[in-house]
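Only a single protein chain was left out; the remaining protein chains are all shown in position.
Every chain is named by a letter (A, B and C) in the order it is written, and numbering of its residues begins at 1.
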Amino acid sequence: MATHKGRGVSAIEYPTGMNQNGDPSQAWIKIKPDGRVDVFAGTSDIGNGSKTIQSQIVADALGVPYDWITYDNSNTDSSPLCTGTFASRATFVAGMAAKKAAESARTKLLEIAGKLLEIDPADLDVVDGEVIPKGAPQKKISVADVAGAATWVYGELITGTGAQLKPYAAIVDNETGRVDLPPHSAISYAACAAEVEVDDETGHVTVTHLWQCFDVGHALNPTLVEGQIEGGAMQGLGLSVLENCYPYYPSVEHRGGQFGSYLAPGMEDLPQIDTIIIENPSADGPYGAKGIGEMANNPQPPAITAAVYDAIGVWITELPITPERVLRALEAKAKPRREGKVVIFDEELSLAKFAHADVAVKFDVHA
Amino acid sequence: MKAVGARLPRYDGIAHVTGRSTYVDDVRIPGTLWVKALRSPHHNAAITKLDTSPAEKLKGVHAVVTAADVPLLVYGHLSALGIPGDEPLLADGEVRYQGQPIAVVAAESEELAMAAVEAIRIEYEERPALFDIRKAFDPDAPVIHEWGNWYPHFEGELDRRQIRKGDIEWAFDKADTIVQGVYRPAAIEHVPLETQVCQVVPEADGRLTIYSCTQALYFSLGVVCAHLQLPLNKVKVVGGTVGGGFGGKVDTATETMCALLAQKSGRPVKWRWTREEEFLCSSTRAPWHMEIADAVTKDGWILGRKMLTLHDSGAYARFSPYGLTKHSFHHAGAYTIPNIHFDGYVVFTNRVPTTAMRGFGVTSVSFAVETHLSRIAVELGIDPFELRLKNANRIGDTTPNGVVLTDPSTVPTIQAIADAIGHELTAEYRTTTRDTRSGAFLPDHLVSQLGNPEEH
Amino acid sequence: MNLTVNGVAREVESGPLTPLLFVLRDELELTGAKAGCQQGGCGACTVLVDGEPRRSCLTPLAAVEGAEITTVEGLGTPEDLAPIQQAFTHHYAAQCGFCTSGLMLAAQAYIDHGGTDDRHAIQEALSGHVCRCTGYVKIVDAVAAAARGDEFDLTVTAGSSGMTSGGVR
Partner (left out) sequence: MPAIDVLTPTSPDEAVAAFGDGTGVVVLGGGTIVVPEMTYGRLKPERVLMLGRAGLAGISRSGSTVTIGAATPVADLVGLAAPLGPCAANVADAEIRAQGTVGGNLCAGEGPEAPRGDLQGALLALGAVVRSAGAGGIASEPLEDFLPKRRSRLALDVSFEEPAAGAFANLDRPHTDDYTALAVSGARAADGTIRLAATGAGWWGLRLPSAEAKAGDPEAAGAAALADVKLADDALASAWYRGKVLPVLVRRVLAQLKEIA
């Protein structure tokens, strides 16, 4: 038996928000008479932490402590529209709606405070739950006092609404796929290196180490970003070497209906994961954030595939890289076919191998 | 203290660790009926007989719903994006995948609901099925979808998503080497620990309250109201706390059927999918078939890329046309490739419809193009880091469909990984930045590709 | 049938073959244990039976007659979290939260049986629990910290082992 080690690398990019945009999110805020803040948004928290992140955004945009925020995403009666928690949009798009709602509530808050203090609202700031006149901090009053005055003195409700929508980028040329507007919001970038060990007798691949670097724009909560990145790494590992709904794809036979036969990554599959977070703030996300939730499982499969090649000298380009595929590849030791300057890999997998000849010609990517 | 940037604990963290977060299955509603579905055992078949009356006659069975009960049976979930509908809420005269729901029942207990499903009389006439997308275009392939075997409605009229840029013929002529490869990532289950689950309560005022594990409350609201032909104020979707989604809970898989059963029975209903239903009947990440031919120079410049993508959509379109378009926009990866020829097809097969999953459309293409780059590096004998850094997107580079990039980070992320694993880069690559191309990083063939970020 | 659940003697009426999971969830309305698969495959339903972690979906009521059952509701309250709950909070070991109660109870048993902060031992002990989110790094961090008897500041969370900031580039 021989165990072979190998390393591979990859670099990827991924857009934030729905492709072509056109996906609105909205939020609204009301401030209670003691200054505490209720945020209403329709963003589901699927574990990604959108309740937390949007509360943090509102706290800073308003200038109040985090624990003053109540976040309600519980139903469609009280919450305005959010397109949903997908497309890496919960922080970037929905978070921007929450930020705008907080800014609009802040404007209203300062308007009341201005009346109360007889100071131009433009000369007021809100910090840690207090309204502070610029240059005259001794005159500061609490947000609670302002909210109380709004309720009991001025007969006003301090609210704010916010909506975020980048217009839909239509394809204006079917020939080239050209669009009339940028079809994405901020693009995030990542690179990854993987180290594997391959048993050349059983074909078993163990991912031993992943190094990853993500440009997250700005980590609004570093711990939650880590959760996304590490979670994505494990799902990427699953894509690479474990998971398959159809073990004999394209056949539908032997599809697994149990955890015993569908190989979701388990705790014992966990490799060493080292991650570097870099922050190049986005121009248009809340506080410079980008959305990296989804891309977190994209860089591992190509890095692991290259690492397997580095270990045993064969390319396995059907995922997952199961022990069976490793043994079949080692047995075939396929070499690319060379035709002049053209190097053709994987002919045995190609459409041309399976389709009728005239179909194959139509779909040929060959020069 | 600034909240943004701080390592604050989760808003719902204490609720999570004390078991007090309320997921849909945890909502207790007295008098709730259990829901179960009759699902197709066949991959492709005509339904020649369907008689639900034996189930309806069982004591304790309060409602059975079939296609005939749905006010709007077919609703295009992405009709706003010009993607028409093809999938009936419940099978109507034919089934196109194993596990497709045909009828749903609501009964006093889970056992009784299972018995009611078994009591429904149904007969099928099996048809030949199609599973291999590489054979879908063949003249003798069985035609398995009303639109043919591949989606024909891109921008209302195209049967493929097409991207063209520059002069692909020039790139392939000029290339020193052309490297071709085929890439096939698999279908993946989302496997949220919380399976699909829904409860619907018919309220006294005629409204429906839907407790949903959806990732998109308003999206589900819109889908339910469309099928039921109700204004948005007649339905309240309650949710927001979800036991994992990963894209699979954008499908509105249970809500509409439960709403119809609640309406028909006048009772609260609950449907919690078993893990087997989740594994075998819920949508998956799509399998993809990608063929790439890259025209490269011997010193590692990628002059052009030809790419063919087949996206295995399963039996219906769902979000696949959207996913393929996103895929096409990103098929150059994190690099500038001046000459592009991309054709992509959404292909139907008789498997469970595929849907969005983390990285939708791009996970596949990242795997394909990055593995391809690793192969090119080996083929040319070039360091894989340096091959990437050479072609890496820079400020002012343009995407396959011509959009100018303003803040790409490919260069710093690759450099950071090289540092992390102790991979020595030459000075040229160690010191290069993401700034606008110049010098050795601006060969003649890229000059005309640069756009002005200021105009972006 | 009689059980002691979280220290309280309970008489339950569910049938003898009813899985303990549904006795807890449906009869006793303790919903912390989750019905993740009902196949024994995921660990979301794990509770302690006489101090040992057991998949409650696989356990018929009659098999645990007279036993002491501990569910997540018996670990601690929001005002007075058990150390393992503090560890999971501080180390951000719960994302969607659905696997959390089963994992914490298994971790509690691991620590009660003298488990240490050895990462491989923790991975082996908890290997029956799927976290799809998948927060394994932080879960192992949390269990290791609880096994060491760390003190936890619940106003902040900890960064993962293996994370570094690359700053702005």
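We adopt the following convention: a contact is a pair of C-beta atoms (placed from the backbone, for glycine too) under 8 Å apart; a residue touches a chain by one contact, two chains touch by 3 or more.
Here the structure is a predicted model, which is why all the values come from computation and not from measurement.
Colleague: Consider the whole complex, including the chain that is not shown, and state which of C:42, C:69, C:137 or C:158 touches that chain.
Modeller: C:42
Colleague: For the chain left off this view, which of B:111, B:169 or B:203 is in contact with it?
Modeller: Missing-chain contact among the listed residues: B:111.
Colleague: Which of C:28, C:57, C:139 or C:163 touches the chain that is not shown?
Modeller: Only one listed residue reaches the unshown chain, and that is C:57.
Colleague: From the listed residues A:169, A:242, A:276 or A:316, report the one that touches the chain absent from this view.
Modeller: Of all options in A:169, A:242, A:276 or A:316, contact with the hidden chain holds for A:242.
Colleague: In the full complex, which residues of chain C touch the absent chain?
Modeller: 15-17, 19, 38-43, 46, 52-55, 57-60, 62-63, 106, 124-125, 127-130
Colleague: If the hidden chain were put back, which residues of chain B would touch it?
Modeller: These residues touch the chain not displayed: 109, 111-112, 114, 274, 276.
Colleague: Under the stated touch rule, tell me which residues of chain A contact the chain that is not displayed.
Modeller: Residues 1, 201-204, 242, 247-248, 253-266, 268-269, 323-324, 327-328 of chain A touch the chain that is not shown.
Note that in this section only the chains that are shown with their structure count from here on.
Colleague: What chain is the most remote from chain C, judged by the mean position of CA atoms in each chain?
Modeller: B
Colleague: Suppose each chain is reduced to the average of its Cα coordinates; what separation in Å results between chain B and chain C?
Modeller: 32
Colleague: Hey, how far is the Cα centre of chain A from the one of chain C, in Å?
Modeller: Chain A and chain C have C-alpha centres separated by 28 Å.
Colleague: Please output the residue numbers of chain B that touch at least 2 other chains, ranges allowed.
Modeller: Touching at least two other chains: 6-10, 12, 191, 242-246, 275-276, 409, 412, 416.
Colleague: Among all residues of chain A, which ones touch two or more of the remaining chains?
Modeller: In chain A, residues 46-47, 49, 213, 215, 222-224, 235, 258-259, 264, 274, 276, 278, 280 touch at least two other chains, as defined above.
Colleague: Of all residues in chain C, which touch chain A in the complex?
Modeller: 37, 39, 41-42, 92, 95-97, 123-124, 126-127, 129-140, 157-160, 162-169
Colleague: Quick one: in the complex, what on chain A touches chain C?
Modeller: Residues of chain A touching chain C: 46-49, 213, 215, 222-224, 226-227, 230-231, 234-235, 258-260, 264-268, 270, 272-281.
Colleague: Along chain B, where are the residues that touch chain C in the complex?
Modeller: Touch residues, chain B against chain C: 6-10, 12-23, 25-26, 28, 190-195, 242-246, 272, 274-276, 409, 412, 415-416.
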